[in-house]
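Here's the structure, in C-alpha cells; my notes come after.
Omission of a single protein chain aside, the complex is shown with its protein chains in their original locations.
Letters A, B and C mark the chains in the order given here, with residues in each chain numbered from 1 onward.
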Amino acid sequence: MDSNETLVSVRNAQLHYGVGGALQALRGRSSVVKAVDGVSFELKRGESVGLLGESGCGKTSMGRLLLKLEEATGGEIFFAGQPIVGLRGAALRQYRAKAQLIFQNPFDAVNPRFTIRATLSEPLENAKIPVREREGRIIDALELVRLPQPQQFLNRYPHQLSGGQLQRVVMARALILQPEFVVADEPVSMLDVSVRAGVLNVFRDVRDRLGLTAIYISHDLALVRYVCERTIVMYLGRIMEDGPTEDIVHEPLHPYTRALVAAVPVPHPDQSHDPLPIGRGAPDPRNPPSGCVFRDRCPYAFDRCASEVPQLRQAGTRRVACHLF
Amino acid sequence: MPHLKAAANRALQFALVLWAVVTILFLMFRLMPGNPMAAYIDPTFTVEQQQALMAQFGLDKPLWEQYIIYLGNLLQGELGQSFRYREPVAERIITLLPNTLILTFSSLIIAYAFGILAGAYLAWRRGSTVENIAVPLVLTTRSMPEFWLGMVLLAVFSFWLGWFPAGGTRSAGTSYDSLWALYTSGEFLRYLTLPALTLAIYSQGLPLLLMRSNMLDVMKEDFVTMARIKGLSPWTVVVRHAARNALLPVMTSFAIAVGYQLQGNVVVESVFSWPGLGRELVNAVSASDYPLVQGAFLLIAMVVILMNLVADLLYGFLDPRVSHA
Amino acid sequence: MSETLLSVRDLKVNYRVGGGGIDAVDGATFDVPRGSIVGLVGESGCGKTTVARALTRVMADNARITGGQMLLEGTDIAAIPERQMNALRWRDIAFIPQSAMNSLDPVYTVEYQLSEVLRRRGGMGARQARTRSEELFDMVGIEKSRLRDYPHQFSGGMRQRVAIALALALNPKLVIADEPVTALDVIVQRQILDQLRELQTMLGISVILVTHDISVVAYICDMTVVMYAGRIVEAGPMKAVLTRPSHPYTMGLRNAFPDLAGAASGTLTPIEGAPPNLLEPPPGCRFAPRCPFALDICTKVSPPLRELEPGHRVACHRADEAAVLRELAAKTETWLAHA
Partner (left out) sequence: MLDVASRKPNLVARLLRSLRLPLNDPFALFGLAIYVVFVLTAICANYLAPYDPTEILYTPSYDLAADLRPGQEGFVLGTTSLGRDIFSQIVYGTRSALLIGITAAFMVALIGSIVGLISGYFGGWVDALLMRLADIAFGIPFLPFVIVLAAFLKPSVWNVVIAMALVLWRDTARVIRSQVLTLRTRGYVDAARVAGSSDLKIILRHITPNILPLSFLYGSIAIGWAILTEASISFLGFGDPESISWGYMLQDAFASQALAKQAYYWFVPPGICIILVVSAGFFITRGYENILFPKLGR
C-alpha cells in the first residue's frame, strides 16, 4: 500500500436533474438543474479532503456519486483504477465493502425498528461473514468508536440512544468491514456543540489508525480545518478552489473563498465587522449565470468572466477556477 | 407558464384514461360469453334493422375492424339502438343525465357545507365530549348502505308521516315543457328532498373527517402560532389562516366526491325510482338491453374521469405553491 | 425612563407531561437594557426557546408560567390578563421565528400578511399600510415589486428579511429572535446579522437573540445570558463573559467551539456526558455531574447567581476561584481526566 498511489480519481463528473417530466422536455426547454457540473479531483491513499460549500453547492451530490447512491450523468470516477460508473453485481458489492458513508442525521440513518445488533449485522450478512464471528466483530467496531461497554447497547433500539451515541453506531457500521475509503456527510451538524468534539475526535483517531482515505463534507470551515489538511471549495456544482486547508484559511485566493472565510464568526469578541466582499443575490441552481457561475456576485467580475468558463489552474500551492489568476 | 404545461399534461392523461375505459368497455361486450352480436342486435328487431345495425357496427368484421368503427361511431355519439325503447341510446341517456347530476350536486353541496363547518368545529373542540360522540357517529354514516338509509327515510317520512312522495320526480300526470320548468317548480323540491338527503347523510362524512384532520394538522403549523403572537383575533387566526389552508384539499376532494357519488346514485335512484342514469343502467342490465347498458355506463365513466381531471386542475389552481411555482 | 426595558425575575415555566411536569425553566433572572442586544445562549433543551415564547405569552398547550415576574417598563407581563397582554403583542413585543419558511402563511402574498398586521394591529388605512410596507421592504433591502410574491417564491435569506420587516412593522420596543440565522448559510447569516445590528441601532430597539452558537453571540450581542438545563449559569456583558468565562459550563462550551482564528492544531475538547433528564433533575447544581471542578456541596445545594464584577453574575459555588479554574479548563486533560 504505497502512500502516493491515487485511490480515487474524479474526471469531469456531472449529475444533472431534468426538472419536469419527459413531456415537458418535448414541448419546451425543460429546466435542468446541474447539481454537479464538471468536477475533477484526485485523492491519494490515506489523504483526507474537506468538501466545503453552502447548501445547494453540490457537495452532498458529489458524495452520493462516489458512493453510487446516484448514477453520474457524465464524466468518469475511478476507484483504485477501476471505473465505478455503471458498476454492477458482484463487482459493485466488492466496491461497497471498500467504500462507506457516514450519514448526517443519526436518527434517520438507522432503521427505528432494528436493534443496534441488527443494524450492525446487516453489512456483515451482505459480506457473508459467518454468523458466529458477527457478535465479536460488532463489539470490536463499537469499541473502535469508543462506545463505553458496547454489550449493553446491542439489544437497544435507536430511540433509546443519545445523538452522540447513535452517531458512533453509524460510524461503527461504516467501519465494520474495514473499508479503505469513507465519505462523512456533515456527521456532526445535527449534534449539540459539546457532543460534537467527542464524535470528531473519534473520527480523526479512527481515520489515522486505519489509514483511511476520507472525504469530509461540511458547510463549516472551522470543522473542516479541524479534520482535513486539504480542502475543496464548491459553488453551484463546480470547484472554485482546491488546496491545503491552512493556506485557504489564511490566504484565500478565489473571491468566493475570500467571502466564505471572512463570513465565519469566531467565538470571541474581537473580530472584524466590515462588510463582505460579495454581492447580495442567492445562487439559483435552475439558471446559473453564463461563464463563471459566481460572476453575478463577484466584486472583481469583468467581461471575460461572462464569456468563458474559468478552468482550474495551478496557482502556487493551489488550484483556482478564476480568470484573476 | 409551468402551470399551463401541467394542465396540458393532465388533459393528455385525461384523454388516455378515457380511451382506455372505452376500449375496456368494447372488449368486455365483444368477449362476453354467448353471442357477441347480441351486443347490438335483439332477435325481435326486423330483418332490415338487423342488417342496418350489422353494417353500421361492422358486427361481421374481424374484431379490430369493429373496434375502429366503434371508435368512429363513438365520436359521432352513435351508440346503437336500445332494445326496449327502440330509440337511439345516445338521446335517451343525454336526457337522463341532468336528473342524475342535479341529485349528485344538490346532495354534495349540502354534504360539503355541513361537513366543512362541522369538521372545523370538531377540530376546534378537539378532545371534548362532543368530539368523542360525533366522530363515531360520522363513522357510522360512512358504514351505512345508502339504499338502506333511503329505505328507512322512505318508511318514516313518506309512508308513516307522509311529508314527502315515495319516489319519482313529479306527481303522476303533470307534465313540464322543459327540464328547467320541472326543476324550478316548487313541487320538484318535495321529490328531491329524500333522495338528496339520503346521499348527503352518507357523503358528509368525507368532508367532515378531511376538514377536521386538516384543521388539526394546520393548527400545529408555525404560521398559525405566529398569527397568535402577532395578537390577531382568534377568529382571524382560526378562519382566515387555519381554515383557509385546511380548505384547500377539501375543495379538490369535492370533484372526486362527485365521481364517487355517481356510484351511490345507482342504488339510491333505484330505491326512489328517480329517473337518472343509475336507475337506467340497472333496468337496462335486468332487461339485457346491452346497447343501453354500454351507453349508460360510458356516460357515467366519462363524468367520473372528467371529475378526476377537474380535481387535478383545481388542486393546481387553488394552491399558490403550485400555480405560482 | 429607566435604563432597563425588561427585567425577568425568577421566571419558572412548567410543561405538563403525563402525570408529572417538567420545569423547563427553573428560576431565570436577567435584565434587558434599553437599546441593546442580549444573547440567550445554550444547547438544545436548556430552556432558551421556552423563555422566548414565555415573553410572548403564546406557548404550547401544555406549558404554563408557574412563577416569577417579567417586568416590561414596570408592567408584569407574566401576570396581566390576556386582553391587556394581547394589546402589547406586536406593538411592544415582536417575534422573529427560526425558519421563516413555514412561519409565513403559504396561501397569502407577503403584502397581505404585512398589511394584515399594519391594519388590524396598527390601525392603519389601506393606503397608509401600502406605503409603510414599501418603507419596511426598503429597510430590509427587498425590492418593492416583490411585495406581491408568495412566501415560497423567496430564498431562505430573503424570507428571513421578510420576517424582520414583519417584526419591525409597528416599531416594537422589544424584538425576540429565536435562532434567526441558524438555518442559513454562513454568508447570508453574516448579511442578516449585519442588517439586524444596523436596524437595531437605527431604531434603538432592544433585541433578545436566542442561539446555540457562541460565535454569533460574540459577533453581534452586547450582553450574554448562558443557560443550562433550565437555569441561568452565567450572565453579563458579552466581552466579560466570553473573555473571562467564570462558570465551568461556559468554559467548556468555549473549548468545544472550533476557532477559525486560532492555531491549526488546536484540539477540541468535548464535555462528556449529557444534560440531565428534567423529569427528575439532580439536586444542587445541574451541571455538577459533568463538571470537572464539582465539589460535594455542588451536588447538594444549587448555587445562587452571585455578582463577581459589576453586571457579571455567575451561579457557581467556586465562582471566586474562577481565574484559577479558567486556566485548568483551557487544558484538555482537565476534561478528559474527569470523563
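To be clear about the criterion, contacts are C-beta pairs under 8 Å (C-beta built on N, C-alpha and C of every residue); 3 or more make two chains touch, one makes a residue touch a chain.
Worth saying up front: this structure is predicted, and the values here are computed from it rather than measured.
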Worksheet entry | In the full complex, displayed partners of the excluded chain | A, B
Worksheet entry | Residue among B:Leu154, B:Met215, B:Leu247 or B:Val310 that touches the chain left out of view | B:Leu154
Worksheet item: Which is it among A:Leu52, A:Ala109, A:Leu142 or A:Ile232 that touches the chain not included here?
Response: A:Ala109
Practice prompt. Sort through A:Ser55, A:Gln82 or A:Asn126 and give me the one touching the missing partner chain.
Written response: A:Asn126
Fill in: Per the touch definition above, residue among A:Ala97, A:Ile139 or A:Ala282 touching the missing chain
A:Ala97
Fill in: Of B:Leu79, B:Leu182 or B:Ala301, the one touching the omitted chain in the full complex
B:Ala301
Worksheet item: Please identify, in ascending order, the residues of subunit A that touch the omitted chain?
Response: 67, 69, 93, 96-97, 100-101, 103-105, 108-111, 113-115, 122-123, 126-127, 155-157, 160-161, 170, 173-174
Fill in: Where the unshown chain meets subunit B, residue by residue
13, 16-18, 20-21, 24, 28, 32-33, 135-136, 138-140, 142-149, 151-152, 154-155, 158-160, 205-206, 209-210, 213, 249, 252-253, 256, 259, 262-264, 266-267, 270-271, 278, 281-282, 285-286, 288, 290, 293, 296-297, 300-301, 304-305, 308, 311, 315
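Here is the rule we use: only the chains that are shown with their structure count from here on.
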Response to the item:
Maximum distance between Cα centroids and subunit A occurs for chain B
Worksheet item: Count the touching C-beta pairs: is B-C or A-C ahead?
Response: A-C
Discussion item. Based only on mean CA positions, could you tell me how far subunit A sits from subunit B in angstrom?
Written reply: 54
Fill in: Whole-Å gap between the CA centroids of subunit B and subunit C
55
Worksheet item: Using the average of all C-alpha atoms in each chain as its centre, how far is it in Å between subunit A and subunit C?
Response: 32
Worksheet item: If you look only at subunit B, which of its residues touch subunit C in the complex?
Response: 221-223, 225-233, 236, 241, 244-245, 248, 319-321, 324
Practice prompt. Report the residues of subunit A in contact with subunit C in the complex, numbered from low to high.
Written response: 54-55, 162, 164, 192-198, 200-201, 219-223, 225-226, 245-246, 249, 259-261, 263-269, 271, 273, 275-276, 278, 280, 282
Item to complete: Enumerate the contact residues on subunit C facing subunit B in the complex.
Response: 56, 58, 86-91, 95, 97, 99, 102-107, 116-117, 120-121, 149-150, 152-153
